[in-house]
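Of the protein chains in this complex, one is absent; all others appear in place.
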Amino acid sequence: MDPELIKDCVHCGFCLPTCPTYVLWGEEMDSPRGRIHLMSQHVEGTPVTPEMAGHFDACLGCMACVTACPSGVRYDRLIEQTRAVVEREHVRAPEERAIRELVFALFPYRRRLRALRLPMRLATRLRPLLERVHPSLGAMAELVPPPARPVRLPPRVHAVGRRRATVGMLVGCVQSQFFPQVNAATARVLALEGCDVVIPPRQGCCGALSLHSGRDARRFAKATIETFERAGVEAVVVNVAGCGSSMKEYAEVLKDEPGGWAERAAALRVRDLAEYLVELGPVAPRHPLPVTVAYHDACHLAHAQGVRSQPRELLRAIPGLELREIAESAVCCGSAGTYNLFQPGPARELGDRKARHVLATRADVLVSANPGCSMQIAAAMRRSGEGEMRVAHTAEVLDASLRGLGARALGGR
Amino acid sequence: MSDPVLDRLAVRFEELLPAGAVITDPVRLRTYECDGLTHHRAMPGIVVLPETAEQVAAAVRLCGEYGVPFVARGSGTGLSGGALPRTDGVLIVTSRMRRILEIDLPNRRAVVEPGVTNLAITEAVREQGYYYAPDPSSQQVCSIGGNVAENAGGAHCLKYGFTVNHILGLEIVTPDGEIVELSALDPGYDLLGAFVGSEGTLGIATKITVRLSRTPEAVTTLLAAFGSIEGGGEAVSAIIAAGIVPAAIEMMDALAVEAAEAAVGCAYPEGAGAVLIVELDGPRAEVEHQFAAVERICRETGAFEIRVAASAEERAAIWKGRKSAFAAVGRISPAYIVQDGVVPRTALPEVLAGIDRLQEEYGIRVANVFHAGDGNLHPLVLFDDAAPGEGERAATVSGRILDLCIEHGGSITGEHGVGVDKSRYMPKMFTEEDLDTMQLVRCAFDPRSLSNPGKVFPTPRLCGEVPGVRKGVHPLVESGRAEQF
Partner (left out) sequence: MNAATGPGAALAAAGVTIRPAGPDDAVAGVAPRWVALPETTREIAAVMRVSAAHDLAVVVAGAGTTLHWGRPPERCDVLIDTCCLNEILEHEAGDLVVRVQAGVPVETLTEALAAKGQELALDPPLAGGTVGGLLAAGLAGPRAFRYGTARDLLIGITVVLADGTIAKAGGKVVKNVAGYDLGKLFTGSYGTLGVIADATFRLHPLPAARACVVWSGPTLDEILAAVPAVTASQAEPSAVELDRPAPDGPRAVAVLVEGAAAAERARAVRDLLGGEARIADEPPRWWGRLPEPGFVEPGGPSGGGGVLLEIRTVPSRLPGLFAGALARTDAAVRGSLASAVLRVALPAETDPAAAAAFVSALRAELADEGRVVVLSAPEPVARRVDLWGHVGGLALMRRIKDRFDPDRRMSPGRFVGGI
């Protein structure tokens, strides 16, 4: 934990109201300001006590605090460093360790995830039992969406009309398994906007899960860089907020690696889909889409990448579409990567809170750029019994408009 | 914990409060060691997080039973160390009391718990065309209870007044643990007015009724860049002399602009020696009329660039630099002191010149941000805490700025409060008699001095015997014309 980074914090508290754990519990130790204070205690010699570790573990890594901070505190860096220290110095209880191992063994690997899909469906029925064994297992089961028809994407999708750019596309581990249609929509939108889309077939995990949990992500990062270097693209477009944010950090992750890795990472122009489309400017005609949309700011997009206005801009530009804001939009829905697996209690509370706000918009469709968020909020809405809402990725909404499919095309799974 | 009294008290708290509402673990306790003023630190003996007024009252009564002092804390953004805990005492934090209890638009009021943030009130009524007027720069985080305790102000208080002008009722827990309702409707002494701004020394506010104001029909925000602070100051005087009371007139000097630029990229005009933000609001016809006058005045007093916000976004962009100025200074200086002093508006030029002289004398940079309309200065005294002696020199400069304010008939604090930080300046502003008289109020509320002791007043004073033992039965009672309450 870098004392210089800690010192940037002037203790103003501006970060408190958007911190999900502070919103839930209203206590200093579970606020960004409090966590930074805990870090400084550690730097000053206090060992990592179980209490301290608990407050760091409870952090969702949503980075709302980074957005809110006027002093430019790099909480993102701080918490990553801290998690690494916690992993190193803090001995966890055995069952907690087991759950963590399970998640890290499964999620970053597409094939393992695929294999898991069926058993997970089974698990849905076993949820009460799993819940009793460990709440995390229950959470895993609850989140699983119904299986998606596999979509096979070609290695290259050609631009429609004049080619304006050649871009790479990351398909994402969870996305490609549970939401393959989003990847398909993304590729189509890019192509319709004049991009050749290169989709390297053997791309691995980008390392997001590890990075956000204090584990070593360097191996994943290097592999991903190599993959896209080979693809020969001008930019890498990412439609999963969590993956995008960690890929944008590659240069930082690899800064001490020999072999010019940091420069290679920096050369990879990583862009979120919405960010990229706004940069590129629209050419394809938008067809009317008469729906009301509630747009959810995925933390890894809004806070980690600062992409807030672009998706809204794209959505508003669709004729007939009405965009509604969700109250407390800066507060995390509780999904945050592996959070709902490790901290099912608070994740659930945050999900419920978010679901209430989303339902209050009375929109037809909930749109976000992160499959984790959609899964989380949809589950919470189901649980609440107050009503459900179709969910869609920004790419799917754009796809429906560009292709003139009409409102009904949205949210079909 | 080594203090046996606190140990016993903690056990009693555990019995009384919900699970997880009593904090005794030292690592956790330490996160409460300071508020927004970080150079005063003290680890609280115990922290409690009550959820209801009854719990607060019970906690206060327990403190009384054990003779242990207590300190209230809201969001901990205070800049005078008002919420500095006591090592031998209890910190009562309102951050779990954040329900908006009632919104009553026909009567233009809302009833909220003390932990609700200032901005949350406005957000709850904005769509219906109302807002809560006092707007401290920290409004997104500071609690309304903390606002009441500090009588918080903000940029828009020039026209609309301070917290005290917008509080219609309070439920307080007195230092002896009683719950008392105070209403602006009540005849009798203005206890409401006395409590607001008392910095937690007269008890804890547990429920607050605030006035809601109607959103103005029109708002115009103008940013004018001047070559120098003097030019800006002249514009301010001329605006006031023209009989215009803007919603806000804020000024920043070149250094403050530099910091804001570094932090939020506010893109204020380059080369400005001072930037003036003037906001007019009210009925459209009135605003348009006044706007023309303000624009003319700015030009006449030498503004080299004037920008007018045409939309809510542009207005937000203009304000962004100003509102983030305090914390933003962290970008241009390793450490800094936020000062808060007030001078009569007409004395502004002299005082600013005085601050310039201090900068030279001590080799310390001072960035100036101020509510120019009401003469409230926020000099930010910059220093490098790694450079030996600089911290002390900065503290001296900061103190001498207050001396300047007092010399010119001003005040040592316009909105941040006295707290622990400025209690030693109180005797410079007030005589011993003045302070003793204020102390009478303290003694009436808190004869044992358990509620936030050591704040506001320089030396702890004993209240002594409760005086006024009545000489016999009250004649009105005797004659049956009044009853003893």
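Think of it as A and B in the order they're written, each chain with its own count starting at 1.
Note that contacts are C-beta pairs under 8 Å (C-beta built on N, C-alpha and C of every residue); 3 or more make two chains touch, one makes a residue touch a chain.
All of these numbers come straight from a predicted model, not from anything done at the bench.
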Displayed chains contacted by the hidden chain, counting the whole assembly: B
Touching the absent chain when the full complex is considered, from B:13, B:162 or B:226: B:162
Of B:144, B:342, B:401 or B:420, the residue in touch with the unshown chain: B:342
Absent-chain contact - pick from B:174, B:228, B:359 or B:396: B:174
Touch list for subunit B against the chain that is not drawn: 104, 106-109, 129, 150-151, 153, 157, 161-162, 164-165, 174, 180-183, 185-194, 196-198, 214-217, 237, 240-241, 243-245, 282-286, 288-290, 342-346, 371, 374-376, 409-418, 422, 426, 429-431, 433-438, 440-445, 456, 466-468, 470-471, 474-477, 481-482, 485
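Rule of thumb we're sticking to: only the chains that are shown with their structure count from here on.
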Cα-centroid distance, subunit A relative to subunit B, in whole angstrom: 38
List of subunit B residues in touch with subunit A within their complex: 20, 23, 25, 27-28, 30-36, 38, 49, 75-77, 93, 95-96, 98, 115, 117, 119-120, 138, 140-142, 263-264, 324, 326-328, 330-331, 334
Residue ranges of subunit A in contact with subunit B within the complex: 7-8, 10-14, 16-17, 22, 25-29, 33-34, 37-38, 41, 46, 49, 51-52, 55, 68-72
